[in-house]
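Here it is: the structure, laid out below.
The complex appears here without one of its protein chains, the remainder shown in place.
Chains: A, B and C, in written order; residue numbering restarts at 1 for each.
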């Protein structure tokens, strides 16, 4: 926990090394302890602890889950609600509870199914403040696992975040590390505005990292991060693809190119200046995402950066994204669908060359 | 009707001057005559003829509606179906009928409500061919009125086409003239793939134009059009905004600038080469749409054009789009929301200057 | 049809006394009517824009439910709930500010004039999406259950194996829950949202009053084209909740039926589906000529106008008073005239760009929107 010494100086913060999913569980648990109006609802979230166990166990000191007690046991069936198989009821219900004084965390089991509740998210949650002239707000957090690479096939792999960024009224955030997962989730829960918080299911147990042991640790929504400094080229990405970018950067570095990597962390609003400044500095930019190419993240970033960094760009901005097809299952196809290290590497090489 | 003279030479095609909405009605009517598997379903589409009267009257020779008989009277209640107030039933039902041999034209009364059927459109219609390895296809056409400027407020003004362009499996098309309305609609109905056909409600009765009197008149999906040739700057837009661009072009022309205007007509797939070639020629580009700025049409075009025309661009690509808010009602606000002639003009001036 | 049964009770006014009848029921009934008809006129005179959805004819249904609402109860209206809002206490000024889209309107003129609410009275401004509000109401009702739970008033009935299924809780005697009121039309019941909401409320025994206004039409679509059964209230059984059908033109009957439902809900007995048989006199909105229905149908319903029925019942039961009726009317007319003068002379125009500053609660998000918008404007 963050502590202040008697004289007001901040002491060294303790932290825990935990997995990406554990950071999510711990943060919800801690917020439910602090604030009685926070509650969780979703399919299989209660007794079962969620299909990915995101609503199951808090971590112990060593960062491992404390299997003795589930969130359901701690907070009871009303605050850890096994919701019906009805996405409209889950989201619409969360919205109603939010208007009546609560801060619901609604889980959509896979982001692929979020389209079932699209009307409630975009045209109800996203418009509450607007249509009440700011009198009401809608403090809901929608958590949902997205992304491919785990053999999920067509409807267990999608990355539909662009829809919510193109909605007008929603904050969309996508952590790439355990630390960001904790800090951004807490910010979403505490925000008075509706937040779509997407979790890359491929990262759940694949990565661990230090997370401050502080019940007030937050990360500002809308602020990106330079996750690696460099001077020759800017790589922009998030989620599982960010980790691919990091390994490509190592390789490029070993070949003498200095790579800057930016993680926007929040997808709407976007930390435009951070990206533009970096591209101005390096003069070259590659944007990577696994979502569909058309009308998605990579196009949005490219459009903004070309405008803001136009006079400094030395080569065209390259975009690498998923093809505009449904998500295939067969492992070879899944590999063909997802951007690969090689593709990122080659695009960087092109950008570093004559474009 | 298009005719071929005995010697095979094409004779001059006759045409009719009709409104944008009349072109839509006439095309559906003609397709229903030609093909018994074509039918129409939607709320109020039957006896009432649709809330905008799109499924009401065919035109007479003079282009005016023949008020003596509605589509419902001509084809009966089973082929002009008054559907229940249930968007999932409408789209899901259309999909089922399509798999069983029909070519349904489903009307969503306002595009704002299309989010209610998002799951069926994206994850059912858009995946039929994919998930049957091409054995089945899903020849449905979803017609829906979009766009603002008619005092419709928050949920009768939206332009959500980007969602469907970012879906992977859907064709999205947006006619801007009566001729394109007819040609593209017929192509959609005849296509074996699912098409989202969006109609700008502000154009319904505001514009008229010549439409070939040919029951086989089609316009290729995916092909854009140079609607005005010029050499100094490229303007790219569609729908009501395209018409604003046209009038700005007149003004700029009168001031000595030569403006090229491109209407992509189909939003997915996009006629990228047409836009890139134009931008390469003019070196300057402004993209205009009324949909949200973030992750929308203008960003998509800017991203593609910057990449394809990088070495020829003289100034940054400017994008003009709706703000990322819900759509406001009050007339002054609506005017502030929608891109204006002045804004387009000023952006062109900047692009023509030093950017 | 349950209305038959109810009608056979002794008094058609269910023992409501004269003062209550006039203060609580007649006043909002008449106010809703006079205000509504006036707005129809003002719209037809072009004094405000957009369009207008009239609830004329449906006032008894709305008032009979709306008057049962107390502080903290949420009202989730559809597009024809003027009567319920008036019963809840909305002023003519607030309503007119709304339809005239002035800066003083509850939604700051952002919303369409006919999709309106009033946050001060816990009335949610609806989206245009039919039936979405029905789900929201279930969510608010879940919040009311949590409120009671946090106060320690809800006992969860774990079984001996430490298991409990949904809805298995009891409310402490004497404790009362807030209620959520959802209004929706016959057409709306064809939507999946309706189903998901009543199903959820049925599972968790939530305090929701489902007010189904069966006015025969959904725009031009006949109720038989949206609902394959005779009585909407018959659907309640599919959700394990009581369903009643009442004469929606008789405010006493609606009042009584909703009272029963509210008492049950507040004491932890769960939701009720109340179908009200009613009718809208005008077209779907002002631009609808409503030529899909016959004049006879309209006339038939007008004979059972809520105001006529009120007078009949009150007279039969000896609680009618010409004087009170006249006084009520005068009071309402004053309020309306004053409000119109105010809205036309004194209300102000909203700032054209204010919607950007209220899209989010957190100003930094709105600033992000503004920044791009201003760039577009080349400022």
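As a convention for this text, contacts are C-beta pairs under 8 Å (C-beta built on N, C-alpha and C of every residue); 3 or more make two chains touch, one makes a residue touch a chain.
Just so it is clear, the model here is predicted, and its values are computed rather than measured.
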Contact list for the unshown chain, restricted to visible chains: A, B, C
Which of B:63, B:84 or B:264 contacts the chain that the document leaves out: B:84
Options A:71, A:89 or A:317, residue touching the unrepresented chain: A:89
Identified contact with the non-displayed chain, of B:192, B:229 or B:341: B:192
Which residue of B:16, B:53, B:70 or B:131 touches the chain not shown here: B:131
Residue ranges of chain C at the interface with the undisplayed chain: 165-167, 190-196, 199, 202-203, 222, 224-229, 234-235, 237-241
Residues of chain A (touch criterion as defined above) contacting the omitted chain: 43-44, 47-48, 51, 82, 84-89, 110, 112-113, 115-116, 151-156, 293-294, 319-321, 323-326, 328-333, 335-337, 339, 343, 346-347, 350
Chain not shown, touching residues in chain B: 36, 39, 76-79, 82-84, 86, 88-89, 92-102, 104, 119-120, 123-124, 127, 129-137, 168-169, 171, 191-193, 221-222, 269-270
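We take it that only the chains that are shown with their structure count from here on.
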Distance between chain centroids, defined by C-alpha means - chain A, chain B (Å): 34
Chain A and chain C, separation of their C-alpha mean positions in angstrom: 39
Separation of mean Cα positions, chain C and chain B [Å, integer]: 37
Chain B residues counted as touching two or more neighbouring chains: 112-113, 115-116, 154-155, 294, 319, 323-326, 328
Residues of chain C touching at least two other chains: 110-111, 115, 127-129, 192, 355, 359, 368-369
